[in-house]
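Only one protein chain is missing from this complex, and each of the others stays in its spot.
So, chain A:
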Amino acid sequence: MTANSLSRTLERPGVFKYLLIAPAVFVILLIGLYPLIKLAVTSFQDISMFGADYSFNGAKHYVRLFGDSRLWESLLHTVLFTAVALPIELVLGYLLALLFLERLPGKSFFVAIILLPTIISPIVAGSTWRLMIDQRFGPVNQILSWIAGREVELLWNIQTYLVWPAIMIAEVWQWTPFMFLMLYAALSNVDKEQLEAAQIDGASWWMTFRRIVLPAIMPVMVIAMLIRALDLFRIFDIIWTMTQGGPGTMTETISIYAYNIAFREFETSYSAAIAFLVIFILTLVVVWLLRRVEVER
C-alpha cells in the first residue's frame, strides 16, 4: 500500500475511529476471548493428570455434568447462599447508609472504619473468622459464655446447623460495607426538594421511599446487587478458609467444587466443562438483570 492510498483509506469516514480503538479491542480479544475459546476446546478434549488426549472427544464431559449430583448440590448451595446473603447485605447496607445520612459527630472516621473489612483480602477475612469462632481459642464463644453466664461450646464449623450461619456472618461482615458505600452515595444524591415536597404533602415513609427514594437509587442499587451477586456466586476464599467445603460437602459451592476437580483431581477437561456451565448461568443472570433495568427505565 502506497502512502497515498493509506492516506485515502484513513480519510474515509469512520475508519480512523476504528483504528484508534483497534489496540484496545485486540487486547480484550487476547485476554478475554482467547481463554474462553481455549476453555471451550479443552472441554471437548480429554485432559487429566495422567494423560492428555487433544483429539475431539465429543460432549462426554457435558453429559457427565447432568449425572454429577455433587455438582448440582454445590450449585444449589451457591444459589441459596447468594439468595440469603444478598438481601441481608442490601438491607443492612441500606440501613447503615440511612444512619450516616444524618449529621453525626465523627462521621468520616466511622465511615472509614466501616469500610475497613472490604479492603481486607477475603482469604484473610476467612482465616480471621475461623480463629474468631474457634472453640478453644476464639473470642466468639467466650463472649457468648459471658452473656449466657455459663460455658458455651458451639462448634461453629463442625455442627451442621451452625456452619452456614458462621460463613454467612463472615461474608456479611466483609461485604455489607460495600453495599453501604454504594447506597450511601446514591442516597446522598436523592433530590432533597422532592423529599421535602413529599413531606409537606403528607406522604408516608413507605410512599416516599417507593415513589421517590427507590427510583432515584435504583440504577446504583441494581449495579451494586449485580456486582455482589456475581461475587457471591463465585464465592471461594471465605468458605475455603473456614470449612474447605465441609462438613462432608455441606458447604461446597460451585467454585470450590470446580477448584477440587481442576486442581486437586486434575480433571482438566471436566473442570473446563464446569467452568462453561458457570459462565452460561452467569451470562443468563446478567442478561436478564440488565434487561430488567432497561425495562424499568
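Going forward, a contact is a pair of C-beta atoms (placed from the backbone, for glycine too) under 8 Å apart; a residue touches a chain by one contact, two chains touch by 3 or more; residues count from 1.
The criterion applied here is as follows: contacts and distances are computed from a predicted model.
Engineer: Which choice in "Carbohydrate ABC transporter substrate-binding protein (CUT1 family)", "Allophanate hydrolase", "Cation:proton antiporter subunit C" or "DsbE family thiol:disulfide interchange protein" gives the name that UniProt lists for the one chain left out?
Structural biologist: Protein name of the absent chain (UniProt record): "Carbohydrate ABC transporter substrate-binding protein (CUT1 family)".
Engineer: Write down which of A:10, A:29, A:49 or A:63 is the residue touching the left-out chain.
Structural biologist: The missing chain is touched by A:49.
Engineer: Using the document's definition of touch, tell me which of A:159, A:188 or A:283 contacts the absent chain.
Structural biologist: Per the contact definition at the top, the residue touching the missing chain is A:159.
Engineer: Extract the touching residues of chain A with respect to the undisplayed chain.
Structural biologist: Counting only chain A, the missing chain is touched by 49-50, 134-136, 151, 153, 155, 157-160, 163, 246-250, 260, 263-266, 268.
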